[in-house]
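Quick one: the structure is below, and I'll ask about it shortly.
Only one protein chain is missing; all other protein chains are in place.
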Amino acid sequence: MLYFNCDYMEGAHPAILERLAATNSEHTLGYGNDPYCEAAREKIRQACRCPEADIFFLVGGTQTNAAVIKGFLKPFEGVIAADTGHIGVHEAGAIESGGHKVLTIPHQDGKLTAQGVQRYLEAFFRDGSCTHMVQPGMVYVSHPTEFGTLYTREELAALRQVCDDYRLPLYLDGARLGYGLAAEGTDVTLPDLAALCDAFYIGGTKVGALFGEAVVFPQKNRLPGFFTLMKQQGAVLAKGRLLGIQFDTLFTDGLYLKISAHAIAMAKRLKEILSQNGCPLWFDSPTNQQFAVLTPQLQQFLDGKVSYEVWQELEDGCIAARFASCWATRQEDLTELERILKNAVH
Amino acid sequence: MLYFNCDYMEGAHPAILERLAATNSEHTLGYGNDPYCEAAREKIRQACRCPEADIFFLVGGTQTNAAVIKGFLKPFEGVIAADTGHIGVHEAGAIESGGHKVLTIPHQDGKLTAQGVQRYLEAFFRDGSCTHMVQPGMVYVSHPTEFGTLYTREELAALRQVCDDYRLPLYLDGARLGYGLAAEGTDVTLPDLAALCDAFYIGGTKVGALFGEAVVFPQKNRLPGFFTLMKQQGAVLAKGRLLGIQFDTLFTDGLYLKISAHAIAMAKRLKEILSQNGCPLWFDSPTNQQFAVLTPQLQQFLDGKVSYEVWQELEDGCIAARFASCWATRQEDLTELERILKNAVH
Amino acid sequence: MLYFNCDYMEGAHPAILERLAATNSEHTLGYGNDPYCEAAREKIRQACRCPEADIFFLVGGTQTNAAVIKGFLKPFEGVIAADTGHIGVHEAGAIESGGHKVLTIPHQDGKLTAQGVQRYLEAFFRDGSCTHMVQPGMVYVSHPTEFGTLYTREELAALRQVCDDYRLPLYLDGARLGYGLAAEGTDVTLPDLAALCDAFYIGGTKVGALFGEAVVFPQKNRLPGFFTLMKQQGAVLAKGRLLGIQFDTLFTDGLYLKISAHAIAMAKRLKEILSQNGCPLWFDSPTNQQFAVLTPQLQQFLDGKVSYEVWQELEDGCIAARFASCWATRQEDLTELERILKNAVH
Partner (left out) sequence: MLYFNCDYMEGAHPAILERLAATNSEHTLGYGNDPYCEAAREKIRQACRCPEADIFFLVGGTQTNAAVIKGFLKPFEGVIAADTGHIGVHEAGAIESGGHKVLTIPHQDGKLTAQGVQRYLEAFFRDGSCTHMVQPGMVYVSHPTEFGTLYTREELAALRQVCDDYRLPLYLDGARLGYGLAAEGTDVTLPDLAALCDAFYIGGTKVGALFGEAVVFPQKNRLPGFFTLMKQQGAVLAKGRLLGIQFDTLFTDGLYLKISAHAIAMAKRLKEILSQNGCPLWFDSPTNQQFAVLTPQLQQFLDGKVSYEVWQELEDGCIAARFASCWATRQEDLTELERILKNAVH
């Protein structure tokens, strides 16, 4: 069986496991007050060219989004997001559980546009009863998006401008950030994100770590008390060094980008294989998630041979299927996929 | 100046003020434990033909919706509502503040359809990742809706059936219930609501009272602890008898329906005046809210003479305007409106 | 039967009912945007000698406390209060429902002391694990307290100093504020409160109104968005003028203080009658709530004749009973109470 369902089916990059084993019997203070976390923070600050940044490590994406958003918003504010945004759909109401509404705007290829946000805000404040409605309190984007698409630096700068005009924080969910940074043709870098966002997170879970996300607040003390908020939200790991060790490893010698680039190369190959073997692309994604249309016959043929994620049901029994590569995808699995598809087609 | 903005611009029906004055110096226990509340409850039970109903009095609609919905839902559940529903738009995130998402379905004339809810639920539970999403936990409808429209008994029965199939409570927001019950052609009665809903509220604020809403749980002890929940939500009035006196008055000798019928008669006249004098109906509503299209010229002409609510901006500078009648609307104001409009047109 | 249970057993001062009747058929905008609310705000600003104050009207005390406290606190902060404070005991967890812990300090005659708060804060921040604990985010006091006691100006100034040292807002719950301002020997005035507090509320429900509390933020725009927060918390009255009319009446010609002074005179007489007729004072209160010890025999004797509130069970079957006067207490009821007690004793 070949697995292309998602990018969190394997464990961690071997270098991480080695460091966990090598440090296993050391004694360190808990909750992130250890030298490994501090070293990882320093390396991330350098990668972001942002020497004053506050950096916190959390275990998973839902809790990261919930904590950051709760930290930024006043009780009567909501977060603007694309209607496809992860926080509005697949986090079981974590934002609402914290008391806040997700204010959705129709997406463009999974993205918010500056123009769309601007129009939303203009209309909101023009409405005579706007004080009776949830106030827009921040803007949430994901990069890559749920569709694998990417913002350009110009698009992010335009969003930043709208946020400035309305004094809204801009927060970027980077669950798959590595695959965005390593994509072909992107002009968005970590220092760009540090310059444009009030907060963003560098995803580890889907990019080589066992688990872990690193939240970056480029401006020091941007959210005072954030550690206590994390603790309250159940998002502080007792043995915090496990996160420090992982991110320190990922940010040593550019490992994070190296393994991301591998996933991108694999995704490019995946795209060729799919599109050239009877699986037309449903959506053109420059990152590690590829979306292809599968006929009912092909679905049946692949059953038990290739595993993927059903993304959306289309007409005539076709589906849009997601095939994800990741840091761990092997060339031989792609070769095998190609062989299988060729058998199917002919 | 003529005022048709909304149905809460005046005080209360004079009979209510008289009773408040007559009972002013009496001593009663607080928080709804007084003979007036008990008498009002008994009269409402009779009007609903539901002798076992639990009945609670709250001050306003937003707090009523928030308390009832919080009472029914588990923490990870949301409430299904039309995308135009009051709870999703004009209550400043009260439902989310209580931790719950409003799960919206596109409306049909302001209403949910049984078919639409059914499709939503089928699709939800078919989705492989549905346990990662907010669980649908109850259904919210308003009657009349935000557009002044009404459900038929058959439509409500169909919604009830879907709710039964999925074991979801059905809750009806009756902020303007009187105007629904008194509308021409409706076949929905209070006993019908008691038979079909797990909870509904009889609106007082917009139908003759100074303030106040009466929540009816037809099934005794349907939500144990609801009083404490109300207290926690800040929805218990210390001098609870003020609510009892008002509802007792409204449910004595059919006053609630009588004054509602007056508003409906005024609305019918309003509809004629508008549509026959250059203000085509934007929407056909059988209840006390009427919606008409006003040209820019007419808007300018009415400025300072007639007050209404801008409902929605249309193209070419036209607007959809809401003109509301209520229990207090006077025949002479309509005559004057007609005179003004005739001057405008000719 | 004589009723001394509490100070919210009657309706409203007759002047309020008259104004409600006189204005009943007027049309005004909703939600506090009416001339009566504006006039009341202006009179309160003058009474507080605080021309810039933001003033909001809410219906009841629990919702007022919940909204103000939610407005001041960050998600990971709690509110410091005496362990007897109303918010910690008799509001059904309204503060916790908003996500915040009540951080209790043992009371001194129902009061917080500056020294007690200082010690608490010093110990808190000295604790190495204080970032794992709820951060103290504001200080709550009530004046009069639950025991009817009062702060002196000096005591409040000392609390203010501690709050300044730790940058904490000071909030004063004035559910019975009139009875505090009118007490004999107090040196605390409305302008003092405006000078010393970040927010306080002037209670109407227990001091002559049908219902209603007026929140005063002496500093303009101290809590931006507070109206929307109120709306979200279900604390905005649609017919907001009902609150404006009541507070405008209470703050015309010093009515609020006049009727409070009456209650204090009645309480003084009550104290004499109780203590001189076999009901020793349990606690010496300068305001409208008096606490006396009743023997089992006396309790039995008074049964069906005099109604009071059981405050606390003492040993040997004795109880501490609360007898409350209010703006509506009549001289003749006290005379009758004296007669009854004399019969009991002899």
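Chains: A, B and C, in written order; residue numbering restarts at 1 for each.
As a convention for this text, a contact is a pair of C-beta atoms (placed from the backbone, for glycine too) under 8 Å apart; a residue touches a chain by one contact, two chains touch by 3 or more.
These numbers come from a predicted model, not from an experiment.
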item: Shown chains that the omitted chain touches within the full complex; value: A, B, C
item: Omitted-chain contact residue, chosen from A:183, A:210, A:250 or A:298; value: A:210
item: Contact partner of the left-out chain, one of C:2, C:134 or C:294; value: C:134
item: Where the missing chain touches subunit C, by residue; value: 75-76, 78, 89-93, 96-102, 128-129, 131-134, 310
item: Subunit B residues that touch the omitted chain in the full complex; value: 31, 70-71, 74-77, 98-99, 131-135, 225, 227-229, 231-232
item: Hidden partner interface residues of subunit A, rising order; value: 3, 5-6, 8-12, 14, 17, 20-21, 23-30, 59-64, 66-67, 91-94, 97, 205-206, 210-211, 228-229, 231-239, 242, 328
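By our rule, only the chains that are shown with their structure count from here on.
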item: Chain pair that, of all pairs, has the most C-beta pairs in contact; value: B-C
item: Inter-chain centre distance, subunit A versus subunit B - centres from mean C-alpha coordinates, in Å; value: 42
item: Multi-partner residues of subunit A (at least 2 other chains); value: 75-76, 98-99, 131-134
